[in-house]
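Can you keep this structure in mind? I'll have questions shortly.
Only one protein chain is missing from this complex, and each of the others stays in its spot.
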Amino acid sequence: MKILVVDDSRIMRTIVKNSLLQNNSALYSFLEADNGVDAFNILEREHVDLLLVDWNMPHLNGLDLVKELRILPKYKNLPIIMITSEAAKYNVIEAVKAGVNDYLVKPVDDKKLLLKIEQVMSIN
Amino acid sequence: MFKKFLFSILYNGLTEDSGLKDKSRSAVLNSISLISVVILLSYAVIDIIAKIYLIAFITATTAILILFAIILVGITKRISIGTSTVSYIAFIFFLLILATSREERAGYFWIMLFPLVSIFFLGITHGTILTVLFGLISYFLIFIYKGPADVIFIHGMGVRVMGAYIGVSLFTIAFEIIRMMAFDQLEKTTNDLVARRKQTAMIFNNVKQGIFLLDEDLVLSEERSFYFNELFGKTRINQPFLELLKDKLPNRDFIATKDYLELFFNKTVNPALLSSINPIEKVLITFDSKKAEEKQVWLEFAFERILSKNGSIEILGLFRDITERVTLEEQLIKEENESIKNMENLFQIIHVNPELMEEFLKDTSDEINSINELLKVETQDTRSLVNNIFTIIHGIKGNAMLLGLSNLSERLKTFEDYLKDLKSSTATWRELLKLTVNLAEIKHDLDQINTLIEKIISFQKLTGENVKSKKYIFEQNLKKSIDKLCKEYNKDVILDLNDYNIDLVPDKYKKLFKDSISQFIRNSIAHGIEDKNERIIKNKKPDGTIKISLEKKDDKLYFSFYDDGRGLSLEKIKKIAIEKKGYSKAQVENFTTADAAKLIFSPGFSTSDKVDNLSGQGIGMNVIKTHVDKVGGKLNLRSSSGSFCEFKILLHA
Partner (left out) sequence: MDTKYIEPFIEATINVFREFYKEEPILRSPFLFDKEENLGWDLSAVIGIAGETKGVVSISFPKNLIIQLTEKLVGHEIDSLNDDVIDSTGEIVNIIAGNAKKGLEQYRLVISLPSIVEGPDHKIAWPTSSMPIITIPFDTSLGPFHLSVGLEDIIK
C-alpha cells in the first residue's frame, strides 16, 4: 500500500512512518511531502492508496489541500486521514466537511492509526 | 347508541377491573335473566288467561325476583348476588314445575337446565353441591311423590330422566373445569399483555428520553417518543429538525449541529469518528415559553446513521434530559472548589506565623464587626458610609495580601471594586443588601481560615517559618506606632517601606535598627512633619510622607530615613543651644546644618516645646549616635529647611 505522508515536520513524518513500519514493514511504502503544494504534485505524478495529511503547514495547508482534491473527480474516492494537533470538535467537523474520511489528533497513537487506516480502507 | 345500551345491559354489574371470568359470567347471567324474565312474565300472562292462578302467581313472582336480583347486581356491582339468586330461584322454580306440571310431565325437561345454571353461575363446588341436592329432591319428586295424582307416572320415563340429569350434570362439571382452565390461561396471557403494554406506555410516556428519526433532508418522521413532543411541543408535518432547535441553543452550536448532521449522509466517513465529534453531546436548551420564566434543560444527544430498506440513510436521534445530573455535577465541582480553597488556605497558613495569623483574624473580625456596626446605624448619607467601609476593607485586603491569603484578598478586591462603584452615588437598598451579603461571604472565609488555624495550630512548628512575615510584623508594628503618634499630634502621615528590605538586616543590627527607626519616627511626627493646614498653606501634599529604605552595596548597608516635613529649624536649635547648652549668641550666630546636627546628636537635646509622654520617651538621638559609632558606622543628616529631613546610616554588612 502506497501512503503519502504530508507534514511540515520531518520528525513527525518519521514518527508516523515508523509506527506503521513497526507493525508490518512489508505492507507499506511511503512518499513524503512537507506542504500541500508538493503533496498535490506528487499525487498528480504517482498513484497513491492513502493520504495522511497534517493541517497546519506552510504554503498550502492540509485542509485546503483536501478541499482542492475533493473537487477533482479522480480524487473523490482517495482515502484521506488527517493527522493534526487540532483537537477541537469544530475543527474535526470542518475537516470532515472538507472531505477527510477520518481524523487523528497528535500525538499519534500507533494502534489508533492502524485501526483508522484499516477502517478507512475497508469503507472505500 | 343501541349497541352501547345493549352492552351496558350485558355487562350490568361489572366493575372496571373485572376479569374475563366475571365478564363471561355477567354476560350469560344478564342475558339469561332478561330472557327468563320476559318468558316467565309471558307464561304468567298466559296462566292468568287460563285461570291457573297459582301457577301464574309463582311464575310472576319468580320473574319479579329475578328482575330485582339483576337490579341489585347493577347497584352493588356484585355479580355473585345475581348468580346465587338466579341459581336458587331456578332451584325452587324448576322443582316446583317438576312437582306441579301436568302435561306429559313437562317439568322433566326443565330440570335438565339446572346443572348448567348452577354450576356455571356458582362455580364447581357450590354449583355441584346444589346440583346433587337438586337431583336428590328431583328423585324424591319423581319416584316417591310421583307428581299430581291424576297424571300417569311411567317408571321407565323417570329412570331415563334421572339418568339424563346425571349425564348433564357430569358433562357440565367437566365442561366447567375445562372452561375455567382455559380462562385461567387466557387471563394470564391477557394480564401479561396488559402489564407489558402498561410498561411500554410508561417507558414512552414517563422516561425522559426522546427518540426520533431524520431523513436526508433532516426532516422529522412522525414516529417519535412521547417525551420528544412533550419537550418540543406539537410539530407540523415534515418538520425540519433544525428549525426546532434554532434559537434554543447558542448559534455556534446550532451551526455546528447542522454541519455535523450533514456529515452523516457521507457514507465514507467513519461512524466512530462521527460519534466522537457530536457538538451537542451535552447542551443547554432554552425554551422560550410565553410565561415569564424560560425553561432550561440540559440534554444529551446521540445520533446514529441507519440504513433504511431502500438504501437511503436516515439518522436515528436520541436525547435524554440530564439536567439533574448536570446540576449534581455542578454542586460537586462547587464543593470541590471549596475544598481546594481550604487546601490553599491551609498551605498558606502553615507558611505563616500562627500568632500573626491569629492577630490578623482577630483584627479583621473586629473590623468586619465595626462595618456591621456602621451598617446598623441608620443614615441617609450612604456615600460616607460606603467610603468608611471602603477604607476598612482596603486595609484588610492589604493585610490579607501580605499574609498571602490570595483567595480572601481576591474576594476583598472584588468587594472593594464594588464599593468603589457605590461611592459615586447614593446606594439603593438592593446595593446595600449586596454589600452586606459580600460582608457575610468574607466572614465565611474568615471563619474557614479560623477553623483551619485551630486545626493546624497544634502541630505548627515555629522554627524558621516566619521569614515571609517579618516585613509584615515590622510594618504592622510601625504602622501602629505611627497611628498612635499621628493621633497624638494630629498629623497625617503615609509610610513608604517599598525600598526597605528587612531581610537585609543582620541579627547584630536588629536592636540598632529598631531603636533608630522608632526614634526617627517620633522625631518626624513630633517636630518634622507639619499639620494638614500648615502643609496646605505651604503648598505641600496634605499628608506627610515618611520613607524608610535599606540597600546593600558590596559589603555596605545604606539606611535612610526620610521625611518631607519642615526640615531642621536652625532658629529653634540655636535657641535651645543657648537655653540648654549654655552657648553664647555669638557662638550660634554662624551655625550650619552640620553644627546643628552635631548638637542634635548630643545628650540631653530636645527641640520639643513641651515634654510629652511620646516624643519625650525617646531614647534620644545621642543614643543612636553612640550606637552607630560603636559598631563603626556613620550617621549623617541632610536637611533643607521647609522641605525635608533625612537621616542616613552607613554600616558594614
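Letters A and B mark the chains as written, and numbering starts fresh at 1 in each.
Note that in this section a contact is a pair of C-beta atoms (placed from the backbone, for glycine too) under 8 Å apart; a residue touches a chain by one contact, two chains touch by 3 or more.
From a predicted model like this one, the values you see are computed outputs, not experimental measurements.
By the touch rule given at the top, the unshown chain touches A in the complete complex. Only one residue in the set B:R252, B:H444 or B:K538 touches the chain that does not appear here, and it is B:R252.
Counting the whole complex, the residues of chain A in touch with the unshown chain are 8-12, 14, 56-58, 84-91, 105-109.
Definition applied: only the chains that are shown with their structure count from here on.
With centres defined as mean CA coordinates, chain B is found 48 Å away from chain A.
Residues 256, 259-260, 262-263, 266-270, 272-274, 276-279 of chain B are the ones touching chain A in the complex. On the side of chain A, the complex with chain B involves touching residues 77, 89-90, 92-94, 96-97, 101-103, 116, 119-120, 123-124.
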